[in-house]
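Only one protein chain is missing from this complex, and each of the others stays in its spot.
Labels A, B and C are assigned to the chains in the order they are written; within every chain, residues are numbered from 1.
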């Protein structure tokens, strides 16, 4: 990392960037404060630190030890307040701000009617971002693969855009493979990388380059260091609008399953100490149980999450995918109310 | 399980119990309602159901499928309200009632002065049960093993009793081995089975027979079914005053550890659906990180826990054991305040 | 699954296939025996079984319960011997036959010289397939990403092809993303899906359609059912030349790591009971320790594996990636010798 002097000229900074490229690395320039800070993308050991330290305009050259340096507080403390969170704005919705955010909608979009009916319900219940799956990652090739596998894939994306417009919510959907990125990016406000694709560095880079906020889910087999190191793949493309999402990790394989995954809520404050990126929680996939969503939503917000992602259906029993973990709009309303109070209470105490 | 008629005579019930013994099983009789319900301890398949169904006074005979039947809602719904929680009273302290309970104190008792100073602190901070370790389970034979391994073992227990009396809190300490049970039971109000001893059925049975409440911690490698099945070993001795405690399970072994264990908070509401026993959470051992205790305490209560068990020291840096996870009495005060509000809020919504 | 009569005409079979498509599913036709067996790709519940059972030429219609039906023994027992293994031939090399197969080479191709020197070494040591990584999946965007990330990506693939030709071994390399499939398929004999991409169903389908054998690695977080269910994505494209590979699963996160992953060798015979596909083992990534490779190679073959995939370097200390788990060609020689004896011994006893 190269910290420039406060009186460094733009030409001096440009020269540094050129030098970095000459050594085979890329530069990540942050200008939020009165001074420029330049992060290095690539193997820092290739850089002759002494050479850079001697260049005009350079205040100091520092090694950042962590593999997720561009998104780490260790790096950003040079141009942000140490306690500051990143705030991502999508239309009039703010993620990581003073209010928790509620992303809700159907697991899979099944029809225009189903989507609009659910969109209306979640809007009334207080949610502020609409989700809906088109390209569904499925464990079995023999199961329903979402409308993305049919010839109404693009139509489904169009419905999502329309529903977002009608009910005044930004929309998010998952991009499962590289060939879907261009199409999906045309229709949605936030691009989601699902848990199973967390390690897909080619997909991450391609999605990042769309310059839209990315909702990035932790793989159920990933440690926190890995999770952040792969978020770094997005940041390394110059896109820092990353919303992290905890959605449960592999449970202990001992006897009967009471929850589908183990919701690792302690990862929420632990991650918040490492990075300024906002983190939300998905209690639907984590528990797989409708009757646990209320408690685990409250717990997630109490743990410090900036929001929730919840699957909703007006009639969970009818859903083609994951019906047993869906809640109704009325149940969502209770969660929104309780979580707003808890969020306020916890943030007040933490100041 | 044998459900007696409402007009069954005590003699008829006594006859059933005799018959059960004749088949090599034991009887667990619940009389809370107008009718007696008799649980079977042992292999139900040895019982000729038709024979029992025909005995005078018997209303019906039912098979309970789960391995933790005596503590299951499936069993107790015959003599309790389905939504009812068990309330355990220790002196004037109530566990599982309308208020969350706060168990706090040092990890290990190091001296009378240390214990009394911490006891005073946690009392002022709002805690209502005092903890203090004497017989410490340790990973290394070369580490400090607690005062239990020295010749002041009994004195340390006496200090604990005195501190409880002086600051008006019931006291709890861990019993690590069978030979310690008689001694420890003389001095404390609640006997703790630590996580590492969860599977020790001989210890469980011996502790249960002391007829004092048992604080029973989940092993870090135990599934929920196992946890409850071993709690059943305590219940099978006729002791149903069991306080369950979630304290973190084995984390994913991927890279750097950010928390010591994975706090499985979804187990709290999941367990509460299975049993009427109260469950509390220990965020200290689960996270091993002082800076995460506030958030994870709030999250535990939001998840539905009936209380918390927290390690406190007036000077965490000085503690002989686990200093990095201790908080100060002042920090405890903030937790007590936030958790009382969250508990009220969540319970209100759930009614 | 639809089992045709032995005297069913090709026209009758063709009609069935047409009918299957009409219901929105695809057909997988196996003709190895005197009768055709038609597997269904898609949701079998959409099919009116009675309707199909009544069609001319149909002997019986059966439901296959498992999510990995096309590769299951339950399905193939209708056209294969129950104990039969699948044999995949690549040039003159046979995988799943009477001899174990040894896939060896550098983790990452670093230069033409490095590759040829290692290729010569592993050939002499007895290996029969050459591996070499070009598109490397890496945990950190800041680490060396393989020559695939440079402008000599295609050249590196060309070296691999040449080395294979010169030392008479088929060659295999990993395809990490969809956009690499066409390029890589031009140069290599076997396409590898790495552990991190196991869940990437779009990549799997695209690779499968290249009609070359696929080396398919188990994700470190995948259960056996998931592993086989994703192999089914390849089979569903009509490509059954799948070589499964066990390479270690997430270890218990308790204290110091002695091995990088936990090599799940019992999965080898367990998987062999489920499917006729051959399975090999990668002890290099599983253990991450050069000093354990010999023992774990022998153990893998004793467990019933059809071969091994091992990383080799003439000077492990020099390797740019994973040097600590590389062995030398001389060490490979000892493994080949011991494993050939063990393979013979174990197979003899099992007959």
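Side notes on the structure shown:
Simple rule for what comes next: contacts are C-beta pairs under 8 Å (C-beta built on N, C-alpha and C of every residue); 3 or more make two chains touch, one makes a residue touch a chain.
Only a predicted model underlies this, so the values are computations on that prediction, with no experimental measurement involved.
For the options B:111, B:143, B:166 or B:315, the residue in contact with the chain missing from this view is B:143. In the complete complex, the residue from C:280, C:299, C:319 or C:332 that touches the missing chain is C:299.
Although one chain is hidden here, its contacts on chain A can still be listed: residues 250-254, 257.
For chain C, the residues touching the absent chain in the complete assembly are 221-226, 249-250, 252, 254-256, 258-259, 262-271, 273-274, 286-287, 289, 291-292, 294-296, 298-304, 334, 337-338, 341-342, 345-346, 349-350.
Contacts to the hidden chain, counted on chain B, fall at residues 40-44, 67, 69, 137-144, 176-180, 196-197, 199-203, 219-222, 226, 229-230, 232-233, 236, 250.
The rule we apply is simple: only the chains that are shown with their structure count from here on.
Among the chains present, the centre nearest to the common Cα mean is that of A. Each chain gets a centre from the mean of its Cα atoms; the one farthest from the centre of chain B is C.
Work out the mean CA point of chain A and of chain B, and you get 38 Å between them.
Multi-chain contact residues of chain C (touching two or more other chains) are listed as 250.
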